[in-house]
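Okay, here's the structure, questions in a sec.
As you look at this complex, bear in mind that one protein chain is not there, while each of the others sits in place.
Right, chain A next:
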Amino acid sequence: MNAGILNKNDKDNKEEINLSVRLGNLFLKYPVMPASGTFGYGEEFFEIIDYSLFGALVTKGISLEPSKGNEMPRICETPCGLINSIGLENVGFERFKEEKINFLKKFNIPIIVNFFGKSIEEYSIMAEKLSDINGVSALEANISCPNVKEGGRSFGADPEIVYEIVSSIKNCSALPLIVKLTPLVTDIAMIAEVAEKAGADIISLVNTFPAASIDIDKRKFKLSRGYGGLSGPAIKPIAIKLVNDVYNAVRIPIIGMGGISSWEDAVEFFMAGATAVAVGTGAFSNPHLISQITAGVKKFLYENNFSNIYEIIGIVNN
């Protein structure tokens, strides 16, 4: 499927273009990865595709205790978008450690474990426990989930709490820490700066945007919880702007995401300042997307006489 993309001077192309990136102490061969919650624990996609062009593998958000998630309906489609209210359903720390991590370790690709807590304390407990698992390459703290009342939303919107969570995680884990920001704040640059000061190694954004859709015949919200989080192409222009805001505010690298569904979209994120990108909803209807993006970005760099990905990162501000 992705073969056709690399045809012209295939060999030179591959040798010359360097796609590898460094995110703090995390080295990625390719700057493209799945977005948390859209890749399960890696098992399902592997029945369809190979992960050889993936920069990292990223898990569904994990909590201390298993979580059952929300009532149905949990998803609905809107023009160019998807609203979900899964409710952070996950297998919990113990089952992740016993049943899920071993599969991910087979691939020799960095493993990023996304996690969340119900309290500041739980974030650090989780960070400590996850750091003890052999094979985890980096942690991604989701401080932004808009779905669950007691987790998420409030943490990521309050700078003081962001500082406290990030610094307490850094105190009990030596792994590279990615802090995943909520997009719905007045000043995302300020939140990112706070996270950087508190010791974050990497910033990732955006998470989904709070959104709702109504069935006019039933006169009801389409989702059981009323609202959910919007993802997909509909949010891409907002995500580009937010990534660029953060790029101009912090020195640490950024993983950009939100609506990426082609390699061109990914290039936009790099140009806005992302050092790596993540793909979520887009891979649902095209499982080959991540590999196609890796190949497409490489071809783009080659055809435009760039020799590595860093030459285009944040290029719009240079």
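Criterion: a contact is a pair of C-beta atoms (placed from the backbone, for glycine too) under 8 Å apart; a residue touches a chain by one contact, two chains touch by 3 or more; residues count from 1.
In this section, contacts and distances are computed from a predicted model.
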item: Name of the absent chain as recorded in UniProt (options "Dihydroorotate dehydrogenase electron transfer subunit", "ABC transporter permease", "Secreted protein" or "2Fe-2S iron-sulfur cluster binding domain-containing protein"); value: "Dihydroorotate dehydrogenase electron transfer subunit"
item: Of A:I86, A:I111, A:V246 or A:I290, the residue in touch with the unshown chain; value: A:I86
item: Identified contact with the non-displayed chain, of A:I49, A:I120, A:I133 or A:M190; value: A:I49
item: Chain A, residues in touch with the chain not shown (by the definition above); value: 1, 37-40, 44-45, 47-50, 68-69, 72-77, 79-82, 84, 86, 89, 232-234, 261-262, 281, 284-288
